[in-house]
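The complex appears here minus one protein chain, its other protein chains still in place.
Moving on, here comes chain A:
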Amino acid sequence: MFTDESLDALGVESLWRKSQQFAQESRGCQTRPVHTAEAEIQPLLNADNGTQTDPQDHLIYQLPPKGELRPESPGLRDFLHRVEDMVLKELASNAKSHAFDGFDVNWEDQNETVSCIHCLQHPSAQEKGLQVTSISWSCTGSVIACAFGRVDDGDWSTEKSCVCTWNLDRRGLNPKRPDMIIDVARPVMSLSFHPSQPSLIAGGLYSGEVVVWDTNRTQDLILAQTGMSTDTHREPVYQVAWVPGPRRGEMVVLSAGSGGRVLLWTVDSDEGRLVLSAGFALIRQQVPHNSALSKNRGSSNVGVTSLALSPWDLDTFLVGSESGLVLKCSFSAQTLAAAPPDGESVTLRAPAQFSFSPRGGPVHSLHCSPFHRNLFVSVGTDGLAHLHSLLQPDPLLSLRVSDSYVFGVRWSPTRPLLFAAATGQGLVQIFDLGRKSLRPAATLDQLTGGQPVYCLEFNPRRKDLLAVGNADGSVNIWHLSTELTEQGPRETAKLEQLANEVAE
């Protein structure tokens, strides 16, 4: 009946379970073989170094205070220790000492008197009755040039005149015969030697032309001239001067005339011409306000009769006019002049910046003090010399020079308190501001029989020579006494005091 039987197992596959074994891939990589190299070094020398700062109080030297560039010198402190007491003692006792009061030493021969050493004349000019209008010393101080012309002639003059030079240092000086005579077709009204080249002379003529002569030449002495062009002055040129030009070392000629024009000319020696480089026109309406002027009628130009350059400030110049105005002007003024353009090649500018109190007549001469930057002296036909400060309109001091006109004034180049004035009576009055009295320290009579003295100049090199030009055509060279040329001990201080006084 029952038998053993084995049956095959029956399997049912799972429908929802999968095989857990995923696909597997194997990869491998390897870099190319790496190159290696080995090297060895070993230094031959060994050195050891270390630094350390010192603590503050161990420092012997400290940094020098700001402004000192040089390192402190060793031993200076000890040296000063040693000498300080002695020096202080000496300084104190010197300040109190009277040992040298009134002690004066004579190094040179004292010249007590003033004497006229030369009387230079040009006979042919004197015969024509020409007057000396302007004189100028050369920069070396040995040559004096004088210009002949007429000052008293109101009419247009076509007279021939000349410029004569004398060399005072030459042996065999003949006062009656000039070393050089330059003939000029018109009267020469002003003259000026070049400040560094002793052979150049600039001159302004009555016709308005400006000429530069070169005395080195043998033939035609005219180096450059303006000619009669639209640029030149139309009226007589009363002042010429050399001023530094725009380039270093170059000098240009400044000319000022009664047409109210102040012009600057550059010297073009190749062409022989003076080329106008800048110009100023003084118009009455543009003068800084001064109530007395507006009542005047007449030409609107302010005629220039004198001009002074300031040795302290190259930009400032002073102008004295025919109507008595004294103006402070500037070379760098930019305002345009209100003059109608007259064919000039440069635009004219109005230079006036400040107007001083006006005088009663034409201002014939102005001069800035070489010892004080603010002082100048002016003279005119009212016979007075006014000492002005540039800072205020009213004069600091008024001195009566003479009863007639005063034509020239110059400060002494050696004594700060001294100036000389040339009068219309033939006298040169020398004033010393250090004296208590207002009377002149010295009077030089030109022995011209009362004819006026028109110009005077101190010699820039030899401090004791004064040249004076007279209306009779002669030039007198005066040798001044030591009192008038030696500077006293406190003169600059007294001048400073004068300048600081304020006029009431």
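A few notes on this one:
Here is the rule we go by: contacts are C-beta pairs under 8 Å (C-beta built on N, C-alpha and C of every residue); 3 or more make two chains touch, one makes a residue touch a chain; residues count from 1.
Going forward, contacts and distances are computed from a predicted model.
Selecting from "Dynein light chain roadblock", "cAMP-regulated phosphoprotein 19", "4'-phosphopantetheine phosphatase" or "Neuronal-specific septin-3", the unshown chain of this assembly corresponds to "Dynein light chain roadblock" (UniProt protein name).
If you put the hidden chain back, the residue from A:G75, A:G172 or A:G449 that touches it is A:G75.
The chain not displayed touches chain A at residues 62, 64-65, 70, 72-73, 75-77, 79-84, 86-88, 90-92, 94-95, 97, 100, 489-490.
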